[in-house]
Structures are given as C-alpha cells and as structure tokens.
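Worksheet: one structure, shown below.
Only one protein chain is missing from this complex, and each of the others stays in its spot.
So, chain A:
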C-alpha cells in the first residue's frame, strides 16, 4: 500500500481527537473478568446471607477491613507502574507503626511521632530506590534485603513484644468515625484519589508509566528514568508508612509483624487490577477493584463461617481464576 496516493491518509475520526470516545469506565469494568469475578462474589455471598452481607453495617465493615490494604496496595501500584515491585511495603508499614508507637510511649507528642514514622518510611523507600535505580540491583533482591532488615528493625523497636497503651488521641485516627464511617476509610479514599490524580494528570505520572512501558524508549526520549524509579520507591515507602501508622492506631497497638499479610495481598490486588485495562499496566482503579475482591472474599467467607486457612486457599484460587479469565480474553482478541 502506498500511502502517498491518498490525499488525506489520516482517517476521519482523528479530526475530533478530543471527542474520540474513550472506553467508558463502565464498559471497561464490564469487559473484565476481574470485575465479573467481583460481581459474582457479591451476588454469591448476598444469595447465601441476604440478611447480613449487603447490610450497612457489613459493607462498612468490609470497607474498614480493607482500608489499610488499599493504602499499601496503592503504594505497590506506584512501583508496579514503573515496572518494578516492592517486597518491603508491608514490613515498612509495620516498622513505621512500631516507630510511632514506641516514640509516643517514650513521651513524644503525637504529631511529631507520626512525622518521624513517616520519615522512616520515606527513607526506606529512598534506600530501595537508590539501590534499584542507581546501584542497579534488581527490585527483587533489593526489596527482599530491605524487607529482611526492616523486619529486624521492627523487632528491635518493639523489643519483640506488642506495644500498647497508646494515647487515645492517636488511636482515634484508626478507630474514630465520621458520619458513622471509620476514619481510615476516608483516608484510604483520599490517598487513592491523590495517587489516581498523580498517575493520570501529572508529568511525574506520565514518566512513571513511560518508564514502566519501556525503560530504554523512555530514556532515549529524554525521561530521567533513574529519578522516576527513585521517586516511585520513595513515595511508595511514604505511603506504606501512612498505612502502617493507621493500622497501629486501629489496633491500638504495634507489633513487628502486624502488617505482613498486606504484602502478598497488595501484590495480588495490583495484579488483579492490571487485568481491567487493555494495556495491562498497573492502575489505581484496578487495584481498588482487586482490593475489593480480597475484602469481599474474606468478609463473605467469615460470614459463612469458613475458617481463615481455607479462606487463604480460596483467595489464591480466585486470583488465578480472575487473571486466567482476563488473559484468555486478551488472547482471543
């Protein structure tokens, strides 16, 4: 085909680029096996316990239960957008919670203790970023190493025990309510919105997605890919710390390993979320769908009285099912 023979080879619909319809969010969600899985789960649990499952109290419970995971999964989303992943998010959150608790027990004012804990998360993220972007370690090795050291630090800070008797003002952050809904839910929503905005509308978000799309292409296009990765890990560390501090406030106590479950669940949530967009890139909306699946699963199985170990088995199976469904669809395209 010789395109020079055509006078205007650009097709008609490019004339109105700005109005070219994007696939609407609804379309996008409905076309995804992951979203179908979520809907199927909700219908299933609703059918099993129509009296309980969709009641205001239970929905509120689900949101409360997944709020911290949503924050950690948000952090994981950022690093997975740049094409890496971070094994240390949950350990970082535990350490941040432990640091805040220990400082407050030592008499430090609440805001200051929180600030220090946030700084700890930021520094761990910065260390990850430096090791990966500038020392060229693989994300797996670097974050596995920091995971190990950070867990050790958390044990040191807590002296291997559980710290409690935290100030009531601090615990209120995790246990307080506004309009009957627990504060962590609002904080999780706010953080998700901020991350969504940053990823979608800022130059930083562009650079992150570009770096995750192809490091070499991005570098040759003038993107400072090292700085992009460094920032991704640093911000992920900071956001993880927020999650950890909130968890400590919610529980009213801090132990070295209390956030550990969130590591695997955060990765699972991002993976689930990657299936809802055509490009297969990590994205916040998808991650939140993933978080919802995990939350609904765990809550629903609880209501049905299934024990925690079986829940874990089923969660794994659901992840496989949803991702397989999506990849089958991609292949058939």
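As a convention for this text, a contact is a pair of C-beta atoms (placed from the backbone, for glycine too) under 8 Å apart; a residue touches a chain by one contact, two chains touch by 3 or more; residues count from 1.
Just so we're on the same page, contacts and distances are computed from a predicted model.
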Hidden subunit of the complex - UniProt protein name among "RNA polymerase sigma factor", "DsbA family oxidoreductase", "Ribose ABC transporter ATP-binding protein" or "Heme lyase CcmF/NrfE family subunit": "Ribose ABC transporter ATP-binding protein"
Identified contact with the non-displayed chain, of A:55, A:148, A:161 or A:202: A:202
Hidden partner chain, touching residue among A:55, A:165 or A:279: A:279
Among A:103, A:210, A:232 or A:301, residue touching the chain not depicted: A:210
Touch residues of chain A, complete complex, unshown partner: 1-4, 6, 9-11, 13-14, 17-18, 20, 22, 201-207, 209-210, 213-214, 216-224, 278-281
